[in-house]
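Here it is, the structure, as structure tokens.
What you see is the complex with one protein chain gone and the rest in place.
Then we have chain A:
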């Protein structure tokens, strides 16, 4: 039985697509058969993050309009062989696909994959409504910034209105040195405000940019703290109990404080 999960955020630039790519790779590395559906029609990027941009023949619009069966549009990842991408169209716009069409495609795939992850576009308009229609549950990605948290709250409200009340939260791009200085909200603060179950916190990590440049998600890089955080989220999605990471590296000042007991 497949699990259909939509990854959404409201605000752009908080890391929806990065999260989708990383969770997809992580789930596939654990032996799951995974398909990632990009629904950001007209602004597709999931292909780029996975390094699959040169291998696209058909897209989601071709599938929902019945031009090709979904199998023909799937792009299999070479490195992670149980990972597939169903790209969207870069030429068409969000009105080319509606919720029912996506439900139909997902229903066709259900049972053939372990996980179907839907990458949602920013905003709360048609693209969002289409993306959430087929989902069993939602992962809301946010950042410790006022605009991102407010938009996440709006999205949670919209999800509830659409009867998608099974929601998990990921707090992305946390800068631990700013949290320590009191200049950034931490996961607990955001959890307090939004009152949604947190499934992970991901540090802001330059290696994310580097891995995006290369087209190979950061979860494959064992040295990356963000990669470890994503890996833990994958474990939690699979039902494992994993404690949250502590991002802080002990500084000289911390060590002195420890010795002095202050």
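Note that contacts are C-beta pairs under 8 Å (C-beta built on N, C-alpha and C of every residue); 3 or more make two chains touch, one makes a residue touch a chain; residues count from 1.
Keep this in mind: contacts and distances are computed from a predicted model.
Chosen from "Natural resistance-associated macrophage protein", "Cell division topological specificity factor", "ABC transporter permease" or "Carbon monoxide dehydrogenase large chain", the protein name that UniProt gives for the omitted chain reads "Cell division topological specificity factor". Only one of A:38, A:59, A:153 or A:204 touches the absent chain when the whole complex is considered: A:153. Considering A:167, A:185 or A:202, the position touching the chain not shown turns out to be A:185 (whole complex).
As for the chain not pictured, it touches chain A at residues 144-146, 149-150, 153-154, 157, 178-179, 181-186, 189, 192-193, 262.
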